[in-house]
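Sharing a structure here in structure tokens format.
Missing here: one protein chain of the complex. Every other protein chain is in place.
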């Protein structure tokens, strides 16, 4: 199952509301469960460099069905996944990307947010994802 | 000047309305005058292959300040711009991409649409662009 | 829905049988409905250059939900989609790629075959796809 555009828009709206609350200027990307872009929104004054980061965060979260920051913990120098960012056309492995999981435990897509500190990016991504599902690790089969 | 997110959303809304009128399923991309993605919307059931085409059409229209189809007339075998599609990370030179020009003749961005025949793509792009500006060739300085 | 590995293997087995029948040496790729690689098989003596072509044919067929050769008819010089091959990281638009559609009319993936004439490539792809579904144009929603 793939996220619908209606849900993608609801997630973006919730993310924008959170961004305004924290006085930040964000790029927000939603991808479906095939890691294909569904919707994108760049707030006025958001960094141009955040466009690609937001999209790559969303793709990274779908690629492995987990928050981007979890991968980043393992990809540090000396870590077991050091250098994983070189795969898949470039991954972003710091916080701000989250899978979006429906009520059946199936991952329908992901959200990626970039534009401020990773704490703010993560908070805005969480607000967006939770508007339409959960960010828990998906069950198997995690994607249908 | 760059298109605002408010205007980008208005253009997308007008494009969606036109797409529904023609019973088509479109990917719609808005870029600013730097050819950087501002907003993107994939209608449910739009082709996945149209994501990249819509974005590349919008970029192509900003890169040269003209409708993508105009470039395509010159890039045919034997034409003066034959092979131009190999530049800039890949251009799309058939119709569906249009510059968006403000009331002062300045190009503020572009719209790219993909998902149906090039005639439908062009009609939907036109509806989107005209909701917030014109698609006339920009004057010099065509970008500020 | 995505093609299962069991079905992907059945499609490849049927394609191989057809390739042997025609005394050809093929690369055979199966992608899911997100255009992500599911299975790949290079017969001994197949061209190395066919690896990428087979994969790109399968991706192209999923990207637009139609046989690759249909796109190629429109992408000739002077055609409405001239130059579309420059999108999506490179498309292949001659025959040999086919969508795989299940009994509900939903596209679950695609097969791409390369290694001989386009007629043989198409025949082998057809044999593979028909072992597990149809190659008719999918209904809307063509992908879930």
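Labels A, B and C are assigned to the chains in the order they are written; within every chain, residues are numbered from 1.
We adopt the following convention: a residue touches a chain if its C-beta (ideal position, glycine included) is under 8 Å from a C-beta of that chain, and two chains touch if they have at least 3 such contacts.
Just so you know, these numbers come straight off a predicted model, no measurement behind them.
Asks: Thinking of the complex as a whole, which visible chains are touched by the chain that is not shown?
Replies: Result: the unshown chain touches A, C.
Asks: For the chain not shown, which residue from C:42, C:56, C:86 or C:122 touches it across the whole complex?
Replies: Of the candidates C:42, C:56, C:86 or C:122, C:42 is in touch with the missing chain.
Asks: Out of A:10, A:48 or A:81, which is the one that touches the chain we can't see?
Replies: Reading the full complex, the residue touching the unseen chain is A:81.
Asks: One chain isn't shown here. Among C:34, C:83 or C:138, which residue touches it?
Replies: Among C:34, C:83 or C:138, only C:34 touches the chain that is not shown.
Asks: In the whole complex, what residues of chain C lie against the chain that is missing from view?
Replies: The missing chain touches chain C at positions 4-5, 34, 36-44, 48, 51.
Asks: Kindly note down the residues of chain A that lie in touch with the hidden chain.
Replies: On the chain A side, contact with the omitted chain comes from 34-35, 60, 62-65, 77-78, 80-84, 86-89, 91, 140-143.
One rule holds in what follows: only the chains that are shown with their structure count from here on.
Asks: Centroid from C-alpha atoms only, then distance chain A to chain B, rounded to Å. What do you get?
Replies: One centre to the other, that is 26 Å.
Asks: Among the residues of chain B, which are close enough to touch at least two other chains?
Replies: 44, 48
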